[in-house]
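Removed from the display is one protein chain of the complex; every other protein chain stays in position.
Letters A, B and C mark the chains as written, and numbering starts fresh at 1 in each.
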Amino acid sequence: MKRKIGILTGGGDCPGLNAVIRGVVKSAIIRRGWDVVGIEDGFDGFLGPGKFRPLGLAEVRGILPRGGTILGSSNRGNPFSCPVERDGRMVETDITDQAVETIKGLGIDALVAVGGDGSLKIAMELMKKGVPIVGIPKTIDNDLMETDVTFGYNTALETATYALDKLHSTAESHHRVMIMEVMGRYAGWIALESGISGGADVILIPEIPFDLVTVCRAIDERRRRGSAFSILVVAEGAYPRGGSRVVRNRADERHQVERLGGIGDFVSRELISCLDMDTRVTVLGHLQRGGSPSTFDRCLGSRFGISAVQLIEQEQYGQMVCLRGRDIRSVPIEKAVRRLKLVNPRGQMVTAAEELGIAVGR
Amino acid sequence: MKRKIGILTGGGDCPGLNAVIRGVVKSAIIRRGWDVVGIEDGFDGFLGPGKFRPLGLAEVRGILPRGGTILGSSNRGNPFSCPVERDGRMVETDITDQAVETIKGLGIDALVAVGGDGSLKIAMELMKKGVPIVGIPKTIDNDLMETDVTFGYNTALETATYALDKLHSTAESHHRVMIMEVMGRYAGWIALESGISGGADVILIPEIPFDLVTVCRAIDERRRRGSAFSILVVAEGAYPRGGSRVVRNRADERHQVERLGGIGDFVSRELISCLDMDTRVTVLGHLQRGGSPSTFDRCLGSRFGISAVQLIEQEQYGQMVCLRGRDIRSVPIEKAVRRLKLVNPRGQMVTAAEELGIAVGR
Amino acid sequence: MKRKIGILTGGGDCPGLNAVIRGVVKSAIIRRGWDVVGIEDGFDGFLGPGKFRPLGLAEVRGILPRGGTILGSSNRGNPFSCPVERDGRMVETDITDQAVETIKGLGIDALVAVGGDGSLKIAMELMKKGVPIVGIPKTIDNDLMETDVTFGYNTALETATYALDKLHSTAESHHRVMIMEVMGRYAGWIALESGISGGADVILIPEIPFDLVTVCRAIDERRRRGSAFSILVVAEGAYPRGGSRVVRNRADERHQVERLGGIGDFVSRELISCLDMDTRVTVLGHLQRGGSPSTFDRCLGSRFGISAVQLIEQEQYGQMVCLRGRDIRSVPIEKAVRRLKLVNPRGQMVTAAEELGIAVGR
Partner (left out) sequence: MKRKIGILTGGGDCPGLNAVIRGVVKSAIIRRGWDVVGIEDGFDGFLGPGKFRPLGLAEVRGILPRGGTILGSSNRGNPFSCPVERDGRMVETDITDQAVETIKGLGIDALVAVGGDGSLKIAMELMKKGVPIVGIPKTIDNDLMETDVTFGYNTALETATYALDKLHSTAESHHRVMIMEVMGRYAGWIALESGISGGADVILIPEIPFDLVTVCRAIDERRRRGSAFSILVVAEGAYPRGGSRVVRNRADERHQVERLGGIGDFVSRELISCLDMDTRVTVLGHLQRGGSPSTFDRCLGSRFGISAVQLIEQEQYGQMVCLRGRDIRSVPIEKAVRRLKLVNPRGQMVTAAEELGIAVGR
């Protein structure tokens, strides 16, 4: 049966989105002869005019190695819940129905929604209003349940490890404490895995509120054993025991004025007061989202895209594709968005870090 | 209980071996206060004198990002089966007992054997003679059963994909057919996954004997649709339907005289005779084994090393560590070496390639 | 004065060609409001129909980091000298006049010819027939006189050095002699500079016919001093003293059947007969031409493109842009193509190699 499917990419961009789009387009067109419509700028695309375009093979040519998303994205929360003036007052109004109308008007039979936690929840709202949806998980923090890993995460790890390799030389040459702040608001996966791969000495993650005394002691012990430098990897959402989270607001803020209050800077100031050592902070920031996707992410993104089309073919709506071991499977979207996949403080990965002599701040 | 453990790396080198060694050394020393002995050049190390050295924290400093193995390796088959002169004739003799004596003489309580199929089989022979063994899988081809993947494979994929990205520009600029031959004697994983990630048009693997007519037709169809170039990825062990394998002997040959007979060249010659197009062959060869390991391989290698020490602590001898999903587990070595993990011609990965419009030669 | 200029890229592709094209298009359009016509597939583009297209800002968007040339190229010698049937016999005929007619017909005021030795000579023929020409040097071998260096060369060096870094780990782990064959038919620049940067032990270049005894001795001495491995970098045009060149024909051959006879293989076989060591050959080949250009090449290519437009503005025809120190200058094309820029066997670079203990085969 010939179908017309839509695809959109929501939330922060990450490497591999174009591989997903290409996978959807190629498998829909080459094998099935379907039509594909690209919706621009995530769910925002259903609200503005002229934000749809047909995606053919020509449109996806050469995009596999490219970062970002050719469809654009948006990460400003739910665009379907917006303030509308009524009786002289602004009232938060659900305009999901308007989006549903648009989708029907376009003749879209099913929608592939690529996004994280937030985007998938919006997708489920559309689903409840009758739009057949298939989800593809996207989270650079790797904090989505029900999938071993998502595309983009591996590239972010490569970027963070590459940065740690670079910082090592300066740390060693100048006997410094180098602090690198990486992404991970609630989940410390990037910090933990890049820290292990980059040979960090201390890794601080949101799941283990850290004790500054322990951190200072770890660095001091290294110094006494002859290593006059240390490398710390700090997830942006890490916070001191008894303290509270001082994360920057990624999506809502126009300018990151809170940088001074970033956790990397906080740790730096605290270390100076307990150790007589130079410290330097590097905030990796958006570099983690960018660039050509790694092999792993290109392959996984392509496979996710293909599987989403297969799910539509089988009319398995409301499902999200996922990776289990080496296989692509699917699970109900609602199961995946119920809660975040956090690092287990007693799990294998944290234990591995500690076995390697890395302090995790406890 | 304080222990003295030995570690050796056998078979072809691959990125991540040093991460394994570092993981073993750090977890044995820091947490447990054990002693570690490094055996040089794989199992050969048990035969020559002076091929052992204590491995302390200083020896593993800075080796995490480095390719190769600081212990050296050997890939000349089983060194314990060697020709000895007896009554004026050379007789193949098992000198495993001699190795066992050496191990006992060194006071080694348990041995961590890092290696592929061949090395693990030798390790099992030692085990039968009373040497407590724990295995760590190593195969750049990713063809070992019982583990989702091994370290080194991901770096090899990155290298192959990086090469495909490079070949694309020349192929496109000169309207050529570029053929890249990659590793994979029995298993086509590298060809398949790098081909998907590198946007190949044709992928030939040992598991699917290829039909040249199909291959020519795929390239010709691309040309007729306006793409005057094509990229082929060919596993070294691929062969034409009805034909036989023309692989180069990696380990035994001193010089790769058979290069002309390599499958890449064979395919090139055949394509010229059926298509009027320029072709060029690139044999990626040893580049796939080298270089700094990717994040994935550094992390996996470290975790494998740590887990091997944990297995020794629990006296779970005869086991091999493995990756299942995101977890490190263990399986009996004998189960892992029983047969190779080949690509399933009807499995997800081949299907994904075909969904993307890639010809797999059938 | 508004002008219409043409641009073509001839000869083998190399990283930075798209930077040149973008530089020409941007500087012609943004500042001067000129028109730019892209000619496809080098000088071949003047012969076939439909091989011209207007190049606007949209056409050059996003091409800066991309390898190859969006215009395509051709490296089959002079297309204007071709066999034409006359009186039943094939006669070599000069069809340059036909190309001149095409150029006039297109209303092209001046032509930017990007190419090496061969392409620039063809450009001068067009110049003699009245076509105003400005040349941009292109040679991945860096063998063109009158410019310190050309774009593409630096990227090729990076690729070769990256490969040497990779081969080092295998060489060291397996106590092998690794031979890497790089480009450089007449000039050994790539071999020499990548060999120095990649820590090679032996470098063989066309400018210094090598003595095999010297090469063997160098490797043997390393072994006796405890380094059981060696890395050789061999330019494809290197040859033994008293012997003759055994290069592969890059442009004319459809299939590189002579690979077995490549100089890397020759050296390998010879080394085996004088040393009892494993050797492995890697032919880097087309990988050197491909991929995203390095910063240096992107910047130099952009500046060359801009300067070519400036030369046209000043009506300085017959000139070729070039790099001297940090400045872009220009020289008469005929001066640049008179002879090749070879490595001086007594010059600084060879001396540097020898000071580092690298054997150059003499």
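In the analysis below, contacts are C-beta pairs under 8 Å (C-beta built on N, C-alpha and C of every residue); 3 or more make two chains touch, one makes a residue touch a chain.
Source: prediction; values computed, not measured.
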item	value
Residue of C:31, C:104, C:128 or C:241 touching the missing chain in the full complex	C:31
Of A:280, A:326 or A:362, the residue in touch with the unshown chain	A:280
Which residue of A:268, A:294, A:330 or A:351 touches the chain not shown here	A:268
Contact set of chain C toward the excluded chain (per top definition)	22-23, 26-27, 30-31, 64-65, 148-149, 154, 157-158, 160-161, 165, 193-194, 196-199, 292, 294-296, 298-299, 302-303, 306, 309, 324-328, 348-349, 351-352, 354-357
For chain A, residues in touch with the removed chain	9, 12-13, 15, 17, 41, 66-69, 72-75, 159, 162-163, 165-170, 172-175, 178, 254-257, 259-260, 265, 268-269, 272, 278-283, 285-287, 289-292
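The criterion applied here is as follows: only the chains that are shown with their structure count from here on.
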item	value
Chain contact topology (line, ring, star, complete or other)	line
Separation of mean Cα positions, chain B and chain A [Å, integer]	31
Geometric centre distance via CA averages, chain C-chain A, whole Å	42
Residue numbers of chain B (touch at least two other chains)	165, 292
